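Structure first, then comments.
Left out: one protein chain. Kept in place: all the others.
The block that comes next holds chain A.
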Amino acid sequence: MAQPFPYTYYACDCYDNNKPQTVAEAAAEEERDLDPRHPRSNYSLYPLEHLLYCEDCQQIRCSRCVTEETLNWYCPSCLFEVPSSVVKSDGNRCTRNCFNCPVCTSPMTTNSLDTSGDNAAPYTLACPYCKWSTVEIDIEFEKMNGISGQLAKIANGGRQIPTQKERDKERERRKELEARFRDRSALSPSEDSPTMDTWREDHAPSRDDLFSNLSAFYKTQIETTTASNPFSHSDINFSSPSAYSRIMNMYQSTNKRNKRDKPSPVREAASTLEGLSIHDPSTDVAAIERIKTEGWATTLSPSQRHAQTNPNIRFDTELRPLATLLCTKRSKRCRSCRHILSKPESKITSTRYKIKVLALEHIPRLSIRALPSYFTNPTQPPTPAAPHTPYNALKSGIPTHFLLHLSNPLFDPIRVTLATPSTTPGKVQSRITILCPKFEVGANTDVWDDALASSLSPIKHASQDLNQIEAGKIWDRGRNWTSVIVEVIPGFLDNVPGSGLGPGLGEKFALDEKKKKAKQEGEDTDDELDEDEDVLEIPIFVRIEFEADVNAEERSLGDSRGNKNEREKREEAFWTVVGVGRIAAV
């Protein structure tokens, strides 16, 4: 997710932890700096509010190292919960009146076509954004409610869609007809098949027709071949996906058994009535003709097609309104110890959590901001109307000061050690110096303590001799926060490797290749910077040490009582990436 500058991302090292390592590798790992431009970093950097924390493992947990369990389904549009049984039978779409525009995805509204102003029938679904409506596919509704039920019965153009029962009946009728026809043609084989075509429908069977034919065919096939099978499901619900997967399993197992005792093998569908659809080249020709006459405008974009339940359609007259996809509420568990880290209340309208262990309550929050220029230049008065610090146009080669602010959510004071590579990885190498990499941050006490103490506390007054840019000194501190200065000398955009400095630490190999090619073609490699290569991101390694009460669980294991005030030393370390800004082109 694109974030405005400045931002801080926290790295979850779950990938590195799960990888089997030799000791040497692990040591090398320790030495390695986090490279925010490494392709893998994309998947391990998160904003702090997205991270959870496992108190048992004492580690950050990101979306990759938690497992999710669905609590319930709901429609994001009408906010009604959908029971899991309905989800299993009807799929993951809203069965109420929620539809999305098949052209632009925006939610559709039910409008009345009645001009008298009484909101009477007929109704249509219309998109308030792109103005597409079901009028364009000749569908109108008689009632305002139960739109999805009505829509399921009307095909584009207003034709009725047969129900499952009607389909079954129709199939039987045709099978009979076909059988009769076969008998007749056996009697007089010379006769051609004009009758065949007369009963054949004037339009090709729809996808749903084929699907019901195929499922009926497989049902009979399985019944005949697995008569001895104790798991035969003659009354299986064939519209549920789980039943289908079971059928597929049975299909495979019967095949295996065939090798042993050879009953009649399962046959594949061989005709339209059995669900076989044979590609007809004439439809292609027709489609091409249609594009010729009506132009590209009537065709669909890939995303529009894929959003449809039938992704094989080509033209805008075949579009159907899309029932809104359901959302889920999920609880999250730690992948390694299975403890629940977050569990929302199951009520859809509730935004509260039963359990929620957040990383931001356990690890310090780092935030960076540009130091207002009046601190570095005392002659300039601190005007409130000072221009915004141009995060988007950092000047190459000019030392710029940033304020790194660290706040402590823990109720114990922490000792912080910060580390950063002296130059940023990547092609544009900027020099970074944290002027005071070791400092303490006070405990997070009650806000009121602070309010009471601030008038008496010497800290605030002592800050007079703080607020100076000097190595080894912190900038400012408060109750549970400390800020230090980071000096950044943004690199030069045209100072690409090969023209002076050595190649960057995490140089991408493919890029090198590209560069080589570019070099062969011409000398102009300066414009070869990748997208976002001018973004200045500083990897910072944070290590905190603190003494905490031995946590309750461990205490209960030991013979408690006596050593109630026992403190244990704890240490935590993690990488963060601070996005400072974009270096301006010179």
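In the analysis below, a residue touches a chain if its C-beta (ideal position, glycine included) is under 8 Å from a C-beta of that chain, and two chains touch if they have at least 3 such contacts; residues count from 1.
Here is the rule we go by: contacts and distances are computed from a predicted model.
Protein name for the hidden chain, per its UniProt entry and selected from "Dolichol-phosphate mannosyltransferase subunit 1", "small monomeric GTPase", "RNA polymerase II transcription factor B subunit 3" or "Dynactin subunit 5": "Dynactin subunit 5". Annotation: of A:Pro128, A:Gly157, A:Pro311 or A:Pro399, A:Pro128 touches the absent chain (contact as defined above). The chain not displayed touches chain A at residues 1-2, 4, 6-8, 46-52, 74, 76-79, 104-107, 109, 117, 127-130, 327, 332, 342, 351, 353, 356, 358-361, 364-365, 367, 369-372, 375, 384-386, 388-389, 391, 403, 405, 407-410, 444, 447, 450, 476, 478-481, 483.
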